[in-house]
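For this view, one protein chain was removed and the others were kept in their places.
Moving on to subunit A:
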Amino acid sequence: MKKIINAPEDFVDEFVEGILLAHPDLVRTPGDDLRVMVRADAPLAGKVGIVTGGGSGHLPLFKGYVGAGLCSGVAIGNVFSSPSSDQILQATKAVDGGAGVLYLYGNYGGDVFNFDLACDLAELEGIPTATVLGRDDVASQPRERKHDRRGVAGILFAYKAAGAAAERGDSLEQVVAVTEDVVEHTATIGIGLAPTIMPTTGKPSFELPDGEMEIGIGIHGEPGSRRGPLETADEIADHLTSALVDDLGLGEGSRVAVLVNGLGATPLEELYVLYRRTHRFLADRGIEIVKKYVGEYATSLEMAGASISLLELDDARLELLEAPARSPFFREG
């Protein structure tokens, strides 16, 4: 294993420090705990705060989406492990502008336990909270059990919608409603070609022989829901996109936003080869592509692979996607 790191146990604190030094105009840490980061101008009086969080190893995911028109704060765990309830509470207090705080994060056991506990702690501090979970991975559970699905790259759409709604002054109840609506209409599926290597152990997270790929991969270096022979880019795009179109029930006249996301070690060129076929697949079925995102939005350290996400659009969702936003890793308008 080769990695550009110092002591493995300092990895998280050091990259957070790097983000803070590189983007002091956009983000800051409210106290002395580097694991809590908020947008530079937080709290915004009278506006709903949005706190996200989760394990490290997914940049730009979580900490990369703290900024204007996106999340207001983040609690940062170790690589692939949950932040503590106290860190979540610190972020909550730092972004509370008097209109309540939305917890928006991916559906994983450890994160849910710690965020739920933070809800209790925030309530004791007089800060009302509500929770919306990203749960877009169609491979993790069938449609009938969609509430148990795990959250992956598609949470980008939920961040964008929640942040835009909060910025325009929606109440906590309204922010929850539009965010739930976006989550409901988002679906993601991914494939992996090479595993993640944990900085602490230096070991690959799974073994994958040449000529095979993991289908339905998550973003924690875990294997997918099944393994199959490596396919061409066009076959991969067709299979993944078709699963999403079926899951969301899209057809002629549907409008969508498309996100082709790299998992960490896949070149942009390959992502664009995937996007090309995804675009054609959708266009051939009369599905209109209104917004496109191609690049690294949610990664799993150096995992090779990609995911495709679709958000079915209506006018309300599109307006939220197009609202201005700016964070260290994301810009709109």
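Everything below uses one rule, namely that a contact is a pair of C-beta atoms (placed from the backbone, for glycine too) under 8 Å apart; a residue touches a chain by one contact, two chains touch by 3 or more; residues count from 1.
The definition used in the following text is that contacts and distances are computed from a predicted model.
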One chain of this complex is missing from the view, so tell me which of "ABC transporter permease", "NADH dehydrogenase", "(2Fe-2S)-binding protein" or "Dihydroxyacetone kinase subunit L" is its UniProt name.
"Dihydroxyacetone kinase subunit L"
Which of A:P60, A:G110, A:P204 or A:P223 touches the missing chain? It is A:G110
Any idea which of A:E9, A:D25, A:D41 or A:D120 touches the chain not displayed?
A:D120
Residue of A:D86, A:E212, A:D234 or A:E270 touching the missing chain in the full complex
A:D86
Considering the entire assembly, which residues of subunit A contact the chain that has been omitted?
82-86, 109-110, 113-114, 116-117, 120-121, 124
